[in-house]
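Got a structure for you, questions after.
Note that one protein chain of the assembly has been removed; the remaining protein chains are unaltered in position.
Right, chain A next:
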Amino acid sequence: MIRTVFSRSLPRLSRPPACHYSAGAIPEPCSQPEVHYDKLFINNQWEDAASGKTFPTINPATGEVICQVAEADVADVDKAVKAARDAFRWGSPWRRMDASHRGLLINRLADAIERDSAYLAELETLDNGKPYAISYTVDLPTVVKCFRYYAGWADKWEGKTIPIDGDYFCYTRHEPIGVCGQIIPWNFPLLMQAWKIAPALATGNTVVMKVAEQTPLTALYVASLIKEVGFPEGVVNILQGMGPSAGAALARHMDVDKLAFTGSTEVGHLIQQASGSSNLKKVTLELGGKSPNIILSDANMEDAVEQAHFGLFFNQGQCCCAGSRTFVQADIYDEFVERSVERARRRVVGNPFDLKTEQGPQVDQEQFNKILGYISSGKREGAKLMCGGGVAADRGYFIQPTVFGDVQDNMTIAREEIFGPVMQIMKFKTLEEVVTRANDTKYGLAAAVFTKDIDKASYVSNGLRAGTVWVNCYDVFASQAPFGGYKSSGNGRELGEYGLDNYTEVKTVITKVPQKNS
């Protein structure tokens, strides 16, 4: 169980050698890590909310309150934006800093996070419910790598000089956009924070980040490290609060130059509208998905079953790119379903701090209810419940790993994003048919195909309208590779060099010269 989890969970392109415990020894976690920071982080200071309000953050494994944290609202957003604007002013320490020095600070932040990764993994598990073994061996190292990757870009993001017509010297500058609002979700709190602030800081912007109300704690600890390693005040500001108050305030703020949002498609619509009705701030969105995972009959069966299982159930099913429509070619369908059910039954659900656990609780009551609602609809609409389908424990928000077979494309569970441990398996006959059915969705975040055939692999991967296509693998992420959605799954790409575009304003400078020569 553990071996499978480790070797499949590590987001690497190559398999680790011989030893199955490829991550090395995992330190025994403390299941009650101390919370050090619970206020708002503005201008490198810890502040109470202007209103004095607080809200609780819950441990989803037990349903109990961990602690109260300050609740940001409109006034606090204003204050943070002012701090970020001031840190961005012409001539400020942040604006005058060598690009390579920005990179050095980001590298130091990566080092500090690495130093405190055991603690951060405990806090992440406490607040989000993901198994500690995963927080420690997957989330934390990936966070560190993301910061290190973007640290390296800081002084390499070059403009061009351009041979324009006429007696002119022309060049472009890649400038920061300015004050960037960033709203992140609860499914990968630390990682989402890294994906957002790393490229923004590498390119020289300042940030006001609103973290998810379900999972504020680790982001606040990272804020303390941002101060520790020496970022100037106001460069990064972190606010915990609710979407409709603090989040909306950020999205419609007249002095925020850009907004980056990761979350549901439903809220993505609101963010885009808010930009249009305020100051036309640049918007990038990473939204939901209903990603197809296509298994052809010549696929390696064992591999495909395990990857499809991992692709759906990882992180309690709470991944925007979850492979939530598993299309299996007719002649291997029965065996695939049987093996998938057997694998789902073996999935270890339990206390996230137990190193043997593969699946923890869902993040909160609301998600818990929503998923159970989808399971009901699946049964009602005639899908075949093969295993699971119910609550897995009598406290906390645990749901049994659930598999539906004989799913039809028009069922609710086949069209809407469930965001839980519920697998849909459908049958197909031909390649053309499955590509058409796979594309028949408003989403377009990710997709996968399992096959040994070189022509089929390229046909399917080129035909799928999705931002990432995996061939004979699933959920392979790397800081170097761009990630983002077609259609309603989002606008723009994060990670890789492409990720820098979202945080850059291009300025063209044209100087008259006495006589141009080539």
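Just so it is clear, a contact is a pair of C-beta atoms (placed from the backbone, for glycine too) under 8 Å apart; a residue touches a chain by one contact, two chains touch by 3 or more; residues count from 1.
Here, contacts and distances are computed from a predicted model.
The unshown chain of the complex is recorded in UniProt as "Aldehyde dehydrogenase 1 family, member A2", chosen from "Aldehyde dehydrogenase 1 family, member A2", "Proteasome subunit beta", "Dynein axonemal intermediate chain 4" or "Cell cycle control protein 50A".
Annotation: of A:Asp155, A:Asp255 or A:Glu416, A:Asp155 touches the absent chain (contact as defined above). Across the entire complex, the residue among A:Lys79, A:Lys145, A:Lys281 or A:Arg325 in touch with the chain not shown is A:Lys145. Residues of chain A that touch the chain left out of the display are 12-14, 99-100, 103-104, 107, 145, 148-149, 151-156, 158, 169, 454-455, 458-459, 462-463, 479-480, 497, 511, 513-517.
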